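Missing here: one protein chain of the complex. Every other protein chain is in place.
Up next is subunit A:
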Amino acid sequence: MNPLIFTTILMTVLLGTMIVMMSSHWLMIWIGFEMNLLAIIPILMKKYNPRTMEASTKYFLTQATASMLLMMAIIINLMHSGQWTITKVFNPTASIIMTSALAMKLGLTPFHFWVPEVTQGISLTSGLILLTWQKLAPMSILYQISPSINLNILLTMAVLSILVGGWGGLNQTQLRKIMAYSSIAHMGWMTAVLAYNPTLTMLNMLIYIMMTLTMFMLFIHSSSTTTLSLSHTWNKTPLTTTLILITLLSMGGLPPLSGFMPKWMIIQELTKNNSIILPTLMAIMALLNLYFYMRLTYSTSLTMFPSTNNMKMKWQFETKRITFLPPLIVMSSLLLPLTPMLSILD
């Protein structure tokens, strides 16, 4: 793609999300979502083959439907409250429709079906933008309307997302689909605590973005999109195998690593609000996630995965320069001791 056009379109994606996050008028928020959607389509279609075109079409259709539902919720809110300012949505119908629309944009169950298919059809860099940057805008709106969201619907969607994210990822060998199901599960964790303490949603979003960024960059660095291809990194860059191990265990939420911090805080916040069964169920279902991360680490770092002898050497392409990879790896594994700093958030 012409570099000038590509920069313009990428800046428009950024501008769209910024407009969503900074506007106080519901119509401008809707415009921001549409600008974001319009500009990300050519980024998803960077490589020109039928798979990317199909993935972009699916993404466009689902996100456009979600935008239409959002517009309807905005208009119902306008009719009942008479004003366009972003506050919590007082009318229950508008609140439910808006929550469903934002859940469709995020990829929460029962609207999660597009996430693995779209992520699989596009290149790794586009998948990175899709799973990290595109989650910021809907989550910021959910944060702003969080006092008025129907708790039953929110918690049902959250728990089902964690379940689907865990179970769906079990049968996958394609790395992009694994990351998609991991995204669904993490979105479930984020929305579960939204009604209780929205700050923790933002914390989880921050740590999730760092870890997903790290994972994708490690995949890009070793140019691998399947488990088999990833299992050959011991041959090319042995250091990457250790880093993949650490980052994957952090994504699974294991204690000495940063991924444990959001899960710990969320479970603590939920138990403070006298719900015991819910965080227990969520923690148990996070084990499903941990299982397929462990399977990836097993095949990549802990064993020399079986393959035929002439496949053991990976093609030595020119080493890609990945920006910020070392700081990202450090941040996605070593942030746990900084947890007491969260007290500044009050």
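Descriptive notes on the structure:
As a working rule, a residue touches a chain if its C-beta (ideal position, glycine included) is under 8 Å from a C-beta of that chain, and two chains touch if they have at least 3 such contacts; residues count from 1.
Here, contacts and distances are computed from a predicted model.
Looking at the choices "BMS1 ribosome biogenesis factor", "NADH-ubiquinone oxidoreductase chain 6", "Phospholipid-transporting ATPase" or "Piwi like RNA-mediated silencing 4", the name in the UniProt record of the chain not drawn here is "NADH-ubiquinone oxidoreductase chain 6".
Considering the full assembly, A:80 is the residue among A:51, A:80 or A:312 that touches the omitted chain. Within the whole complex, the absent chain has one touching residue among A:9, A:153 or A:334, and that is A:9.
Taking the complete complex into account, residues 1, 5, 8-9, 12, 15, 19, 28, 31, 34-35, 38-39, 41-42, 45, 48, 76, 79-80, 93 of subunit A touch the chain not shown.
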